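Quick one: the structure is below, and I'll ask about it shortly.
All protein chains of the complex are present and in place, except for one that has been dropped.
Showing subunit A:
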Amino acid sequence: MITDLLEASPYSVASADKKRLLLRGLQELTVYHQQNCLAYHQLFNEPVEPFTDISAVPFLTVPLFKQRPLKSIPVEQVFKVLTSSGTTGTVPSRIYLDADTAKLQSRVLVKIMQEWLGKQRLPMLIWDSPSVIKSRDSFTARGAGIQGLSFLGRHHTYALNDDMSLNIEAINTFFERFGSGPVFMFGFTFMVWKFGVQALKEQGLKFDFQNAVLIHSGGWKKLEDEAVTAETFNSKTEDQLGHVRVHNFYGMVEQVGSIFVACEEGHLHCPSYADVLVREPGNWQVVPEGNVGVLQVLSLLPKSYPGHSLLTEDRGRILGEDNCNCGRKGKYFEVLGRMEKVEARGCSDTFERTGAGQ
């Protein structure tokens, strides 16, 4: 019997076991954050009844992490602060990590990625410029993402120059050396598309990688504006780069390590220690499987800050649980773009007024 979701292989736990263990973990985290984060306690000061359903776990909205420092550790234990400017670009979210939470995040990230890449560290081509990780102390979300995933690679090679032009010499050298064997490529969706695939096409450059896996993330917003679907993205990538298996993942800086990777069917899969719910804007009730609403993400990782249950600003719907054609267990879902501005504002307002998500 599985007793610890964090030790379980990421896509192996069926719903009955998962629900029991997830509820227990989320319960402990909720109580822990009430006791250790004053701002969280001010929002949720009711004593926690034992949860009988995931939907009962109170949630925070993402803008709260921009508005106030939310952390459940004393200042001297802060090991790293992650920041993201988000879409509005004014005030960044600030996520406070202690050494243990940071360690757990990278451990779990590696466990998930092993499912898609294997345990070997493959030669890694990064579709970004090296300047993105220049500062070692303060990481942007982009830098942190690259840093976290670089654990999985070797011979790290940046495909872009600092001005975002293709570093053709670097790509060439990488291809000559490793192109006939398995390689790992990583980048942010928009960067891969705009400065990678499209730039290659414009310059009439093709590489015939024999066995590549491309992992990308960061959202489709900008690509949707250009009417680029996942199918287009994948096939154009193969046109320019050869045999590439493409996996998108969904995740947020407020829950680093807790990522939802798209399988061969294009479905985003919850790993064993994370879950998603869909809520209807306005009344914020959970909607049935298949209905579109706003995504809420839950994760057992956030211990140093109260981010274990978050209402995102993304729309989506659940497609099923434990029965995807790919054989992986867990809920699977799709993301359908950002929430409308009005809905998003309504949500923060509701939250600020009632001080709770339930």
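Rule of thumb we're sticking to: a contact is a pair of C-beta atoms (placed from the backbone, for glycine too) under 8 Å apart; a residue touches a chain by one contact, two chains touch by 3 or more; residues count from 1.
Following the convention adopted for this analysis, contacts and distances are computed from a predicted model.
Chemist: Name the omitted chain as UniProt records it, choosing among "Amino acid ABC transporter permease", "[NiFe] hydrogenase nickel incorporation-associated protein HypB", "Acyl carrier protein" or "tRNA uridine 5-carboxymethylaminomethyl modification enzyme MnmG".
Modeler: Answer from the record: the omitted chain is "Acyl carrier protein".
Chemist: Looking at A:I126, A:L152 or A:A199, which makes contact with the chain not pictured?
Modeler: A:L152
Chemist: Can you work out which residue in A:Q114, A:N167, A:N211 or A:N234 touches the chain that's missing from view?
Modeler: A:Q114
Chemist: Among A:L43, A:V62, A:I95 or A:I133, exactly one should touch the missing chain; which is it?
Modeler: A:I133
Chemist: Using the document's definition of touch, tell me which of A:A8, A:L60 or A:A102 contacts the absent chain.
Modeler: Final answer for the missing-chain contact: A:A102.
Chemist: For subunit A, enumerate the residues touching the unshown chain of the complex.
Modeler: 79, 99, 102-103, 106-107, 110, 113-114, 119-121, 133, 136, 147-148, 150-152, 154, 156
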